[in-house]
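All protein chains but one are shown at their positions in the complex.
Chain nomenclature is as follows: A and B, assigned in order of appearance, with residue numbering initiated at 1 for each chain independently.
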Amino acid sequence: MSEHMKREAVARPLIFEIGSPESRCVDAPALDVPDVDLGVVLGSGARSRAVRLPHVTEIEIARHYQHLASVNFGVDSGFYPLGSCTMKYNPRIDEWASRLPGFAGIHPYQPVETVQGALGLMHGLQEALGEISGLPAVSLQPAAGAHGELTALMAIREYHVANGDARKRVIIPDTAHGTNPATVAMCGYSVTQVPSNDRGGVDLVALQAALDTDVAALMLTNPNTLGLFDENIAEITGMVHAVGALAYCDGANLNAILGKVRPGDMGFDAMHINLHKTFATPHGGGGPGAGPVCVNEMLAEFLPGPVVVKDADGTFTLTTPARSIGRVKAFLGNFGVLVRAYTYIRALGAEGVTEVAEQAVLSANYLKERLRGAFDLAYDRTCMHEFVLSGERQRKQHGVRTLDMAKRLLDHGVHPPTVYFPLLVHEAIMIEPTETESLEVLDEFVDAMLAIAREVEEDPEMLHEAPYTTPVRRLDEAAAVKQPDLAWKPAE
Amino acid sequence: MYPKDLKYDKEHEWVKVDGDVAIIGISDFAQDQLGEVVYVDLPSVGDEVAAGESFGEIESVKSVSELFSPLTGEIVEVNDALGDAPETVNEDAYGDGWMLKIKMADAAEVDELMSAEEYEAFIAEEA
Partner (left out) sequence: MRFIPVSCEQRETMLHAVGARTVDELFEVIPASVRLARPLALPPGMSEIDLAAEIEALAASNTGGLVSFLGGGCYDHYVPAIVDDVVSKPEFFTAYTPYQPEISQGTLQAIYEYQSMICALTGMDVANASMYDGATAFVEAALMAARVTKRHRVVVSAAVHPEWRAVLDTYAESGMIEVVTCPAEWGTTDHAALAALATDAAAILVASPSFLGCVEDVAAIGTLAHDAGALLVVAANPILLGVMEAPGVLGADIVVGEGQPLGNAMSFGGPGFGFFACREQFIRQMPGRIAGRTKDVDGRQGFVLTMQTREQHIRREKATSNICSNHALNALAAGVYLASVGTVGLEGIGRACIAKAHYLRDALIATGNFSAVSDAPFGNEFALRYDGDVGAMQHALLERGFLAGVDLSRFGDEFAGMVLFAVTEKRTRAQMDRFIGEVVSL
């Protein structure tokens, strides 16, 4: 677990509030061409009033952000079992690779002959993701998972439109991530939700009832957000195809099945992959990630452009697929993220990639077994890379909510699991250890969870106030909404 | 908890009838379920609402719920004070936390609503 962060005696000033007006860090270069009169050159477009930015020297910047780092928790700080987010270790070789001048310093409009290394890397990543997903045509353009979902759903819509088939609805299960319905809406479709069965999988009867020729696609995560593999997957995708709809796989949980089963082989037509989950690129405090889309041959011509192709002579070029949906982003995608993911895959190789899934699944099942007595299991089955506990017993018997237990974990130096998701489990606690945690760390987490379970019984009141040792304690989120303070403004 | 002089619907709104005008709010049970209310989005005076249809939204920090009108009619007054003090819904759900006054189109709709006893039984059943 992590060293506890220091509690603050006084709030850290904002960067606007330190330094003096004379403080300087980086100056503009000496002007070696004739100066221009901005009022003349820009006319009414010239700035009328100086921008109020911070005025600080470099040491003040260094200390300010060092302080902010010290009150922030990352994977390097301690265990981060955030379900559905795959908070695995971010290898430093990947970071190093992305910063190489040959990658970081190139421009997207350079002639292709000057960027063969970059295009070759992208091509290599396309090939690797195509092989891992079983869906060989790949677009690296989407910037994030939700962006990938949107891209793939647009390609599906374009496919239907090309067939003269204007469909209206997309089916999602009740375990879906919030991005799924939001994406469906952004695509101009309506959402039809289907319930889960008592094993946590898709209810086939309900699915059949929801399916007709108005359905454009099913969006499914498998393993799903309960951490369970839906054994009926081939039947499900078959039912979807039978009405002319397509099957889309949300790749959020790909880490569990790497090298074991491929979404293409399950009958999915398209998927997105979160490189920032499965392929170890850092989450960056909220991004950037990357959400490449993999599709089968049928959908390949609808992918957004450009994609990288390898010509007969071995050179790499950019091309836009024949009936492309168009662009979903400027330039070529989050290349810096692609470099990290490619480096990671090359480091692991086929065998290493498969080991990732094996250890991720074993570690999750291990935690599930260790915690099953103290907490209720939402579904008592072999899980994949994550599992869901319910805090319903603690709530009903002791009035302690999952939120309270999650906050108490902060006092143990652990990032809490995902809570209150998926929505169909009451007081859900969703735990994903990932493959990069040692047995010692897993055991310490179990000890922390068991200690909290005891505290629930012995001192439930104390838990309502947790955490106690963090840099700040529970924050007034209602006040933050009612009296929004969203930007520092200089005193007039 | 459930004033006897009010009527209730299954979406947890209450209705107080005053001549041909009905005052509408949400029940104490509903505000408790929501937690601290931070925003209430209400329609404008003059808008028409229909029984069973959404007339607005109410938000806590991490949830959004639609508000459904128990009755049909024209809105004659809106509780604008909730804009600055949405927490009034928590503090005084049946009083200052009211939301709409509507001129009822069909007073018979009131008879379809639940009494305090019926509503209390309904909640017990739901929980």
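Just so we're on the same page, contacts are C-beta pairs under 8 Å (C-beta built on N, C-alpha and C of every residue); 3 or more make two chains touch, one makes a residue touch a chain.
This one's a predicted model, so the numbers in the text were calculated from it and none came from an experiment.
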Query raised in the report: For the full complex, which residue in A:H160, A:K310, A:R346 or A:H426 touches the chain that was left out?
Result: A:R346
Report task. Consider the whole complex, including the chain that is not shown, and state which of A:D212, A:D265 or A:E297 touches that chain. Result -> A:D265
Report summary line: Residue list for chain B contacting the dropped chain reads 39, 59, 61-64
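One rule holds in what follows: only the chains that are shown with their structure count from here on.
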Query raised in the report: Which integer distance in Å separates the CA centroid of chain A from that of chain B?
Result: 39
Query raised in the report: Can you list the chain A residues touching chain B in their complex?
Result: 477-478, 481-482
Query raised in the report: Which residues, counting only chain B, touch chain A once they are in their complex?
Result: 36, 38-39, 59-62, 86-87
